[in-house]
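Apart from one protein chain that is not included, each protein chain of the complex appears where it belongs.
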Amino acid sequence: MTDGMASTEDDAAGRAVRTMVQTDTASSLLGIEVMLLEPGHVIMGMTVLDSMLNGHGICHGGYLFLLADSAFGAACNSVAGGAAAVASSCDVTFVAPARFGDVLQAEAVERLSFGRSGLFDVTVRRADGTVVVEFRGHSRRLPSAPSGSVAAS
Amino acid sequence: MTDGMASTEDDAAGRAVRTMVQTDTASSLLGIEVMLLEPGHVIMGMTVLDSMLNGHGICHGGYLFLLADSAFGAACNSVAGGAAAVASSCDVTFVAPARFGDVLQAEAVERLSFGRSGLFDVTVRRADGTVVVEFRGHSRRLPSAPSGSVAAS
Amino acid sequence: MTDGMASTEDDAAGRAVRTMVQTDTASSLLGIEVMLLEPGHVIMGMTVLDSMLNGHGICHGGYLFLLADSAFGAACNSVAGGAAAVASSCDVTFVAPARFGDVLQAEAVERLSFGRSGLFDVTVRRADGTVVVEFRGHSRRLPSAPSGSVAAS
Partner (left out) sequence: MTDGMASTEDDAAGRAVRTMVQTDTASSLLGIEVMLLEPGHVIMGMTVLDSMLNGHGICHGGYLFLLADSAFGAACNSVAGGAAAVASSCDVTFVAPARFGDVLQAEAVERLSFGRSGLFDVTVRRADGTVVVEFRGHSRRLPSAPSGSVAAS
């Protein structure tokens, strides 16, 4: 998860999110790659592995969520300001199944920022463009940004 | 993921959900265990592994979701009727972080069933009872239940 | 909207929520009545008027939401502490229609409190107990509680 992150402007938010992404063991071990990392706009890719399949032989919804959540986490921390942001809540809609070998892309876009809160839309698509998941994430900036103090996702 | 599943009544729904859980590679590889499996009431356990940690050194929100979603998936398929149910959408609220080694339990309870739809509440707690995640899942029963035809999670 | 509010303990939160409810013009004009007002537990009633009907001749979803939201607003302000709380976001599921003359009750229950955040479940039922709406509200306490400074609902 070390490629494609050249485009964020070289400010505090950019540096913080690059460090966050590069040290994300969970995403890295799943082969999640950053395709685009700009302020408020992130694309990540993941291939469905056989270790991700559920009892119906399709990708577990948890891994679809994890991909979307990783893109959301990077996007909400990529927005200028420098204070770390955390996911407070998310809504996810499962639109279509993903199967072994599917190459998925999650695109996260900032929809709105207000006060310390943010709203981001993430769409997960298969390579043919079919939507697999629609996700909306609520983020909240922490009062200050001590490294290592950030909550879930 | 083969323990603790004795309590579902031995009907079609019970058999189907036991098979679904036993063949869930994703949950099984993460060490997710079934603690309780009754119609409309499921408890699953998971220990936070170091492969689940994100860039802040805490459990990635995706794995917290995955645990809750697994309990939800079993619960919505455990309800009598025999037709397979799928997750259509979920809301998740991240309440507190989970750390390496934390032993988590996700408890899924059916809140409401109407038509082919269901509403389930899932709470993920640490061993000391602290709530980590609140999750609400919407399920939908398929018109029929051909094996292998089920959508995400 | 002046009855049934005796049960809140006579502290700052209780006084504040009673004032808030008594001066709620919107709820009052719709005939919404408080049936129970305890810390973290509120029941409000509303009869479906013909002015509430939509193009299908049933109660507009907006009025069902409004009833649930009023109960939520009172409940999240009824919890001890004294700082005003506001709705930040809500999820609502429409379960069954309500018709002209239906006597509805919305019951709001605190599910969880964490930091300055709260999570409340509200169920709207017809007189025969049929569930019409399930609602989950996220609240947030304001840093201080100056009167008149509170945001939407």
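Which chain is which? They are A, B and C, in the order written, and residues in each are numbered from 1.
Everything that follows uses one rule, which is that contacts are C-beta pairs under 8 Å (C-beta built on N, C-alpha and C of every residue); 3 or more make two chains touch, one makes a residue touch a chain.
Remember, it's a predicted structure, so these values are computed and weren't measured experimentally.
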Notebook entry, point to check: Touching the missing chain, which residues of chain B?
Noted result: 88-89, 91, 117, 138
Next item on the list: Could you list which residues of chain A touch the chain missing from the display?
Entry: 91, 93, 95-96, 111-112, 114, 119, 121, 131, 134, 136, 138
Item checked: Contact footprint on chain C, counting only the chain that is left out -> 19-27, 29, 50-67, 69-70, 73, 86-94, 96-98, 132-133, 148-153
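The rule is simple: only the chains that are shown with their structure count from here on.
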Notebook entry, point to check: If you average the CA atoms of chain A and of chain B, how far apart do the two points sit, in angstrom?
Noted result: 22
Note to self: Please output the residue numbers of chain A that touch at least 2 other chains, ranges allowed.
What the structure shows: 88-89, 91
